[in-house]
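Accompanying notes for the structure given below.
Missing here: one protein chain of the complex. Every other protein chain is in place.
In this document, chain identifiers A and B correspond to the written order of the chains, with residue numbering beginning at 1 in each.
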Amino acid sequence: MTTSTHDPRVVASPEVAAARQGRSTRSRRPGGQRRPPLRRDGVWPWLFVLPLFTGVAVFYLWPIVNTAYLSMTRSGPFGGSTFIGFGNFTELVADPQLYTSLGNTLVYTGIVALGIPIAVYVASLLNLPGLRFAQFYRVLFFLPYVAMPTAIAMVWRVMFNGDFGLVNRALGVVGVDGPYWVSDSSTAIVAVAIVGLWSSLGFSVIVLGAGLKTIPPELYEAAELDGASTWRQFRSITVPLLTPSIFFVTIITVISSFQLFDLLYAILGSANPVLPQSMSLVYLFYREGFVNNDKGYAAAVAMVIFLVIGVVTALQFRMQRRWVQDV
Amino acid sequence: MSETVARPSVRRSGRARQSHVVAHLVLATGGAVMAFPFVWQVIMSLSTNAEVVSVTPVFWPAELRWDNYAVVFDRLPFLDQLKTSVWMTTIRTLAQILFCTLAGYAFARMRFRGSGVLLALVLSILMVPSQVYLLSQYQIIQGLGLLDSLPGLVLPGLFSAFGTFLMRTAFLGMPRELEEAARLDGANPFQVFWRVMLPLARPSISVLAITTVLWSWNELLWPLVVTTYSDEMPLSAGLATLIGDRTTDYPVVMAASLLAMAPVLILFIVLQRRVIDGLASSGMK
Partner (left out) sequence: MTRTPARGATRAAALALGVTLLAAGCGNGDDTGGEGADSSGGWTEPAQDLAADITYSVWDQTQVAAIDENLAAFNEKYPNIDVTVNVTPWGEYWTKLQTQASSDTLPDLFWMNGPNIGLYASNGKIEPITGEVEAGAIDPASYPSSLVDLYTVDGTQYGVPKDFDTIGIWTNTALFDKAGVDLPTGDWTWQEFQDTAAEISEKLKSDGVYGAAGGMDGQTTYYNTIFQAGGYVVEDGTSGYATPEDQAGIQFWTDLMESGASPSMQQLTDTTADQWFTSGKLAMYWGGSWFRAALQDEALAKDVTVLPLPTDEEQATVIHGVANVVAASSTNKEAAQALQVFLASKDAQQQQGDAGSVIPAFTGTQSAFTASMPDANLQVFLDAVAYAKPLPVSNNSAAWNALETDLLPQAFSGAKPVDQVTADLAKQMDAALAEE
């Protein structure tokens, strides 16, 4: 237990090494080779992956295979199905609900993704050396993430109330006549997204905060000696070196935004007249499978969701090379 | 290899301190916005139901009703359910940390045939609605004879694609030099992982721990579906029973959810001090 000032993470991290040797981190990637060199690991990697993969295969991949099969059947509420090929999919492609819900999901994802730059900024502020009350602020930003969704949705519903809600009262102060947030088809999804942004910010902040800890402080010191402004330091050091964490947060935020269901259900309520115009993809899935009891059709919706998120995620992995710093 | 890094506390300059004014302004305002719904939740938990559902919001109850908190203990086997929650969450978190760090390390640092496909398969499970898993998982647990048991309750939640991805990202960002040195010393891959790499991953492990704890703590549908006895349910499921189909006693729900939130919040405060912040100054090994 030596209380040394050595921090191996920092000392040995490649950016640090690069920075210390006066190299730009960008230049350190000949030919974009990011894989470790071929090495004989023999059976080891399998031993490492096996425990997880067994569980994933049994409890998750198998149900997906089941669902894929189900999507090609006509199936009632309690199982028992007849194979119909791609019938559900042809029906689904012609279903306007699919496009409405896809559109809403995209709007929601877009708004929630706005939280990522905010989170980067907040995380960097929290990481300022010697900032007082940083612990306290961190707890404040983390609070929404700890919230029990059903209880907090109730609070937000009250705040969004068109006639008496605090949101509209606040808007009224600055002379804006606020809408009936959760019962107007043009604003309902926005209201849900605001809560989504609010509740996911804490997660992004802690993940990015952990990422920030790996940026060596001497980079900032050097920059400060060079007279770089705080903003300049933020742009030239913090953001570039944080890109792997930002990438991770982006992937997770997008995937979970596409899974929007609980929050929408809790905030809008199941008897809301604007639901047909405001539903998300997963809501459509839920409604077909658990309300209308059309399990086959719902499975087809699930497969479409699978496909859409899969494509979007794959695209992000592709684009990753353009903007994520090699590490 | 090791060079001296200045402690954060020494790194202060006039400019930094000056910029703190802006930082405090932004963080305090932002923090207030973030925390506001909770403040209101606390107020609601001390009100009467009529005050909560009132058309014109009541910002301060006529009388603080602390007995709403007592009612929670009346209506729920709170301590039993707390115990289940703690067990369930502890087991899942430890298991996820173990499985996800192992797999994440392999995906980040080892080369093996099919690793890309395997990783894609693991990640793919994040891409379907979670309700898709319900029936199949239930039938597997039923087949194993584990309905109404703690193993049945925790089993599917031991494995996480999110955690694997998180840990893979963490290991990708780590220095290769230490690893190579350990290998040259004759350590086998597991020893390298366990002695060298795992300790370095502590910040990310703490993130994984926090997210797993939270997810597990708040999980609703699965515990409700696989358990029958109310004293074997976790708190999240118990709380949900307070919400009725026609009428709900909102102050009690608010009080119960605040009570349920408290342990996780305390854990977070401890974790962020011990692990995230502690790392920066105390050094490791």
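Methods note: a residue touches a chain if its C-beta (ideal position, glycine included) is under 8 Å from a C-beta of that chain, and two chains touch if they have at least 3 such contacts.
Just so it is clear, the model here is predicted, and its values are computed rather than measured.
Although one chain is not displayed, chain B still touches it through residues 49-50, 53-56, 75, 131, 134-135, 138-139, 142, 147, 220-221, 224-225, 228-230, 240-247. For chain A, the list of residues touching the undisplayed chain reads 76-79, 160-165, 180, 182-184, 269, 271-276, 287, 290-294.
By definition in this document, only the chains that are shown with their structure count from here on.
Between chain A and chain B the centroid-to-centroid distance comes to 15 Å (mean Cα coordinates, whole Å).
Every residue of chain B that touches chain A in the complex is listed here, in rising order: 1-9, 11-13, 15-17, 19-20, 23-24, 26-28, 30-35, 37-38, 40-41, 44, 55-57, 98-100, 102-103, 105-107, 109-112, 115, 118, 121-133, 135-137, 140, 155-156, 158-159, 161-162, 164-166, 169, 172-178, 188-190, 193, 200, 203-204, 206-207, 210-211, 214, 218, 236, 239-240, 243, 250, 253-254, 257-258, 260-261, 264-265, 268-269, 272-273, 276-277, 279-280, 282-285. Across the interface of their complex, chain B is touched by residues 2-14, 17, 20, 35-36, 38-39, 41, 44-49, 51-53, 55-56, 58-64, 66-67, 121-122, 125-126, 128-133, 135-152, 154-156, 158-159, 161, 163-166, 198, 201-203, 206-207, 209-211, 213-214, 216-218, 220-221, 224, 230, 244-245, 247-248, 251-252, 255, 258-259, 261, 282, 285-286, 289-290, 299, 302-303, 305-306, 309-310, 313, 327 of chain A.
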